[in-house]
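Apart from one protein chain that is not included, each protein chain of the complex appears where it belongs.
First chain written, first letter: the chains are A and B, and each begins at residue 1.
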Amino acid sequence: MTFLNFFISGISLGSIYAIIALGYTMVYGIAKMLNFAHGDVIMVGAYVCFYATSRYELHPFLGVLIAMIVCTLLGIIVERLAYKPLRQAPSLAVLITAIGMSYFLQNTALLLWSSNPKVFPSIIGRGAFRLFDGELSISHITALTIGACLVIMAVLTLFISKTKMGKAMRACSEDKGAAQLMGINVNATISMTFAIGSGLAAVAGALLCSAYPTLMPTTGALPGIKAFTAAVFGGIGSIPGAFLGGLMLGVIEIFAKAYISSQLSDAVVFGVLIVVLLVKPAGLLGKMTQEKV
Amino acid sequence: MKEKTKYVPVPSRSILPERDAERAPVLECVKLGITLGGIKAVEDFNLTIGRTEIVGLIGPNGAGKTTVFNLLTKVYQPTTGTILLNGQDTHGMSTMQVNKAGIARTFQNIRLFRNMSVIDNVKTAMNNEMRYNMVSSILRLPNYRREEVAAHRRALKLLSIFDMQHMADAPAGSLPYGAQRRLEIVRALATNPSLLLLDEPAAGMNPSETADLMDNIRKVHEMFQIAIVLIEHDMSLVMNICEGICVLNFGHVIAKGTPDEIQSNPAVIEAYLGRKKEA
Partner (left out) sequence: MTMRRLINLKRVEARRIYLTYAIVIAAYIICQVMSSTKILSSSMRGMLVPICAYMVMAVSLNLVVGILGELSLGHAGFMSVGAFSGVAAAVLMQNVIPFAPVRLAIAMIIAAVFAAAAGFIIGIPVLRLKGDYLAIVTLAFGEIIKSILNNFYLGVDSQGLQFSMLSDTTRLLPGGKLIIRGPMGISGIQKIATFPAGFILLMIALIIVFNLVNSRSGRAFMAIRDDRIAAESIGLDITKYKMMAFVMSAALAGAAGALFAMNYSTIVANKFDFNTSILILVFVVLGGQGNMLGGIIAAAVLTILPEKLRSFSEYRMLLYAVVLIVMMLATNNAEIKEFLSRLNPFKHKEAD
């Protein structure tokens, strides 16, 4: 039964990674850039939600909604100011700019909200479902996290495959030049991608801090890196890949903590990543592209 | 889409030029084929090339000519068939190993080391014949200097075949288009190949440049006594320079023979030259 408990907490952590990884993977798929500032958008989302609920005493779900709106705008602004002028620049220059943006967000947060950790109130309390005479307990937040991840995944898949905007996104990720010739507004599509990714980051921030209630300006950094790893794990650019990669990473991390060593869990997670990439060099669901000669 | 070419049965022949007839061929392809994305890009490709033969590989766009080069150089691993290079089966070899075994090539979309100087492009291709290690290069030992000087001389000599020695220190990416194509040939020659594959060497050149190129290819052929296969759309160049011609269409060889035979072959005229005449 403890095994099942660990498994469920793994899935729950993995769901958070998956939601964050979706942001990485969508942006990578379309803009072909690693948005290192994504992890810090999570942190901003969590802070906004924290202040909305604790200072202005709004309903937690309203807080999450406000956080989503703020992060969506933040994502669009960041893209406009820092990334759009570098559309033609070498990818490394964009990467460094994204890192600069990550520092910028962290340090702005430090000035606005100080480095003192805040205790984040769980968005749906600390209760739990008890099953099998209390042997298996699933906290409400765990259930909500897993549910939210499934809903997001389903909605996003429908959005990408059915809507006009989704089709435009897929077209842009295949070939931006051709998409433009077909009358697709590439800049608007990229903005939209950043908006969706950042909005999801806000949800992830609220869920993450509900499960692990310490909120600091650096809160987003490590989950950001891990989610990025998850995106690569599943095959970067692939939406089901981000989902699968996130879940697997979460489960591996929790199991490594439980059965190997909590100090070495990160090493195990990254070790598994390396092994996976050795066997499947483009990630679990990624496509190998062959260069045309 | 145009309707698919009818396959008129043609006498497929691979008769080596007289001077090569006695010696083992440099290249033998037997039933070579590859499936790319479910499509048989090349199928049942048979070709024998003599030691010092110049062969033209022609055919309409998308016929699979470059794919044949990619198969020979193992950029793609063939799904069927055998390639014998100097009598040695190249099965399982990598691009690098095939080059060491004697095939050098140029590319349709020029692939130079653009940020390196012209002469460094050529010297890079001599990498495998240079005999000094990392330590002697860091400490600048005598054998480093000796080998570098020798390589430099040979690189200049190769460049002078194409009258490019005065550009030796310029960045390769800054050269005019025609010079970039020529540099690719020099770079390929620098690896001491026994078979040189040229992928559209005259593409984008004006008639006088093409004429110069033709002379240069002849000169290379005489100097190095190697076999050359070239893919080319410029028919005057192909007909003038090649001793044998192989025509591909939809991944199949539809004719092989001397330039005269090819020019009068009905299948070729229909698939290729015929369409040109209408225009």
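What we mean here is this: a contact is a pair of C-beta atoms (placed from the backbone, for glycine too) under 8 Å apart; a residue touches a chain by one contact, two chains touch by 3 or more.
Everything numeric here is computed off the predicted structure, so don't read it as measured data.
The hidden chain makes contact, of the residues B:111, B:218 or B:233, with B:111.
Only one of A:4, A:69 or A:89 touches the absent chain when the whole complex is considered: A:89.
Residue B:137 is the one among B:35, B:137, B:216 or B:263 that touches the chain missing from this view.
Within the full complex, the residue among A:44, A:101, A:169 or A:216 touching the omitted chain is A:101.
Mapped onto chain A, the interface with the missing chain covers residues 28, 34, 82, 85-86, 88-90, 92-93, 95-97, 99-101, 103-104, 106-108, 110-111, 225, 228-229, 232, 236, 261, 263-264, 266-267, 270-271, 273-274, 277-278, 281-283, 291, 293.
Interface with the hidden chain, as seen from chain B, comprises residues 73, 75, 94-96, 99-100, 104-105, 107, 111-117, 120-121, 123-128, 130, 132, 134, 137-140, 144, 148, 167, 169-171, 174-176, 178, 187-188, 190-191.
Here, only the chains that are shown with their structure count from here on.
Taken together, the chain A residues at the contact with chain B in this complex read 293. Listing the residues of chain B that touch chain A in their complex gives 66, 70, 75, 107.
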